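Only a portion of the chains appears, each positioned as in the full assembly.
We call the chains A and B, going by the order they appear; numbering starts again at 1 in every chain.
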Amino acid sequence: MLRSLIPGALALTALLAAGPALAQDTAEAAETVTRVADETGFILNTFLFLFAGVLVMWMAAGFSMLESGLVRTKNTATICLKNVTLYALGGIMYYLVGYNLMYVDVTGWIGSLSLFYNPSSAELALLDGDESMLAAVLEGGYTIMSDWFFQMVFVATAASIVSGAVAERVKLGPFLVFVILLTGFLYPIQGSWTWGAGWLDAMGFSDYAGSTIVHSAGGWAALTGAIIIGARKGKYGPDGKVNPIPGANLPLATLGTLILWMGWFGFNGASALAMDSAAVMVEMSLVFANTNLAAAGGVVTAVVLTTLIYKKVDLTMALNGALAGLVSITAGPDVGNPLLAIIIGAVGGLIVVVTVPLLDRFKIDDVVGAVPVHLFAGIWGTLAVAIFGDADFFVQIIGILAIGGFMAVTSSIAWLAIKAVMGLRVSEEEEALGLDRSELGLEAYPEFAQGARSL
Amino acid sequence: MLRSLIPGALALTALLAAGPALAQDTAEAAETVTRVADETGFILNTFLFLFAGVLVMWMAAGFSMLESGLVRTKNTATICLKNVTLYALGGIMYYLVGYNLMYVDVTGWIGSLSLFYNPSSAELALLDGDESMLAAVLEGGYTIMSDWFFQMVFVATAASIVSGAVAERVKLGPFLVFVILLTGFLYPIQGSWTWGAGWLDAMGFSDYAGSTIVHSAGGWAALTGAIIIGARKGKYGPDGKVNPIPGANLPLATLGTLILWMGWFGFNGASALAMDSAAVMVEMSLVFANTNLAAAGGVVTAVVLTTLIYKKVDLTMALNGALAGLVSITAGPDVGNPLLAIIIGAVGGLIVVVTVPLLDRFKIDDVVGAVPVHLFAGIWGTLAVAIFGDADFFVQIIGILAIGGFMAVTSSIAWLAIKAVMGLRVSEEEEALGLDRSELGLEAYPEFAQGARSL
């Protein structure tokens, strides 16, 4: 064990006590010890970003499967295509402009409008063997591109939230244009306010891994989209009756939820942004435990409440309960007492059970429940940091309103502009036929016969 | 931070420059070097638990998909709900009481009956910036909650084993009550005997990652449940004929198996409980290789044997062969020769092929083969440590019998008590209709037409 070094260190002590050493060599020796620690910390921090980035990247599969399971068969291939393509576009846009807008030279309200985010010249020189660059590289605490990778997967998450809400009627091309705007500009600009050390950060707004910055931001884009595009044909009867349109493949939706649950350990777990000290490991461990327990609290609440209210357990609600629990804990997963995490998650589960029917009352057709899960539970989670943690309640409200207002307004403008230029919605015939045939010219399950229940 | 060593290193510099230094400074320098090693080890150990815990958490998705694929469509949503909810309940119960019963103040037969398992006050103080707590925190070797997280996912595995065996006829509520008892009390109590440093550990019982403590324990709960609840209607004809009830979605079952295989690298791989020395990395690497080869041995054996016996390869048997290989190696994955891992896994595969029909002869209806895979292969794996490794054969038998006896008796009592109070089984009409409609009021695949072959 590294700990078995203790005898060796004692020998070193004895030795050091022994003699009058030369100052120059001495400094060099001290630097050596310091550099070992520095370089080890640098390695660990960088690895954390890469490891956790993979977990969050994996959430793209989670959203794909969740949404594939909750739409109808005739729109399943399209939702798969949307999710894969939005992840691809999000990455490219975040490389081209997004990261710079969010993190580079942030003035308070916006970062740098420059192209590309690349390794530093010091890094490239080190890679080419110029060891004199080591100190300059270590200065950053982690590599440039590992940080980019970890931040990039977050923007993809925000975009994934939208695709589920507007599924089954939005046209493919216009949706992808919205994704380009969202991942390249809207998300990064509001993100710069807090994580880019902008004005909200200066105020003390507290949003650990993004209940508001990622989930509510995506949720607002989803909500405005669902309203502007309008409900699916047949979802709401002329008499105000709500017609349930069940998801076509619930095991896939379950898989998607468990993938998201898994990915959230990267999402929240690495948002300490370091793993180079015992203290940060204490924090990270707490975050893992709390993240898991909040999701558990959301599931149990949804299961109990749907049993009480509807006399039947609703699997979809249970899955969304898990996700709402996860979103709720995301603003403050480092709360010191895990019991609070269970409670915070449980309230998230309650919010979903209550607000899913509420949206239907307003005839807002959110196919997968993205708005209750990501927007409403995200707001709750952000407030919970003030209630149970150290954040200032007033500042949290300012953050929620500022980001919400910005996202609601800019998303609406984006959706409306796209609508004016390209149109947003497929025709009635295409919607009835299903987007898979109209947009893709194929079927998700071509050999499987459709039952009578298919709408 | 390791970077916070810089002051320490500067102190070292000053000290070295001083020439004939003071003993006190000398000691400080030595402590600095020691602390670097200590803190690095602490970071690595903690990260191992978090990383591997995520892999084992992922096994919840593995069981969900495996069981979703092996039940009939009419019971698929219910098995999804059960798996998600049992994972949630398992985590909450293990936080509330389970961990304390298993690991805290174990008297030999049981741990502490106290509520909640939280970070230590030293950890919370360090998190608040009190650096004087560092030594106290490092003492533990890893963080409190990372250990909790890693142990928690094991209890969820034990519960997942049960859900498959009793699928397609057990009532949802009563099943979840059993899960609460299993994860909060039964599993932790028997677990304390070995992993809590109780009486079996004192005897020298050897079960590296839980062939007996996790898999057989879950297997006994599954077996007693399957017997007490009884077989599915139609599974066994009045003339003793066994009617095969094929699983509805074999790609999902395949996916589930591969997820479990992946998760097992966390399950076995991190059960060295440290990664702070070269020696432990040698062990861990051996464990990864052996775990993979044992699964491979199980697959190949099942493929060959079913070809020889039935003239057809049986995919379900191949999947269960992989799982049996994994369970078999779990008690001793650190065996020094990987060839032995192949053999141990191959015997596991053989056990499954032989005992699946055997259970049917006794009209024990285990829907997914959980008892052969987890109980029988688990017993074999525990014995294999005596045959191929250093364990004492007699002690291994005592452990198998003690844990088996405890789990069989307490599980039976739990099932029977629940049966008396709430009933365990859905009505015949509900069973024929499918649990998805009777318990959940929905369908897993609502748009897909059912073929004639559906039972």
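The definition used in the following text is that a residue touches a chain if its C-beta (ideal position, glycine included) is under 8 Å from a C-beta of that chain, and two chains touch if they have at least 3 such contacts.
Note that the coordinates shown come from a computational prediction; the quantities given were computed from them, not determined experimentally.
Undergrad: Could you work out how many identical chains the complete complex has, if 2 are displayed?
TA: The whole assembly in this structure file has 3 copies of the sequence.
Simple rule for what comes next: only the chains that are shown with their structure count from here on.
Undergrad: As a quick test, compute the distance in whole Å between the mean CA positions of subunit A and subunit B.
TA: Distance between chain centres: 29 Å.
Undergrad: Show which residues of subunit B lie in contact with subunit A when the two form their complex.
TA: These residues of subunit B touch subunit A: 1-6, 9-10, 12-13, 15-17, 19-21, 23, 26-27, 29-34, 36-43, 46-47, 49-51, 53-54, 57-58, 60-61, 64-65, 68-69, 76-78, 80-81, 83-85, 87-89, 91-92, 95, 116, 118-119, 123-124, 126-127, 134, 137-138, 142-146, 148-149, 152, 172-173, 249, 252, 255, 274, 276-277, 280, 439-450.
Undergrad: Spell out the residues on subunit A that touch subunit B in their complex, using ranges where they run on.
TA: Residues 1-6, 8-10, 12-14, 16-17, 19-21, 23, 26-27, 29-31, 33-34, 36-38, 40-41, 44, 51, 55, 72-73, 141, 246-251, 254-255, 257-259, 261-262, 265, 269, 274-286, 288-289, 292-293, 295-297, 299-300, 303, 307, 310, 312-316, 318-319, 322, 334, 336-339, 342, 445, 448-454 of subunit A touch subunit B in their complex.
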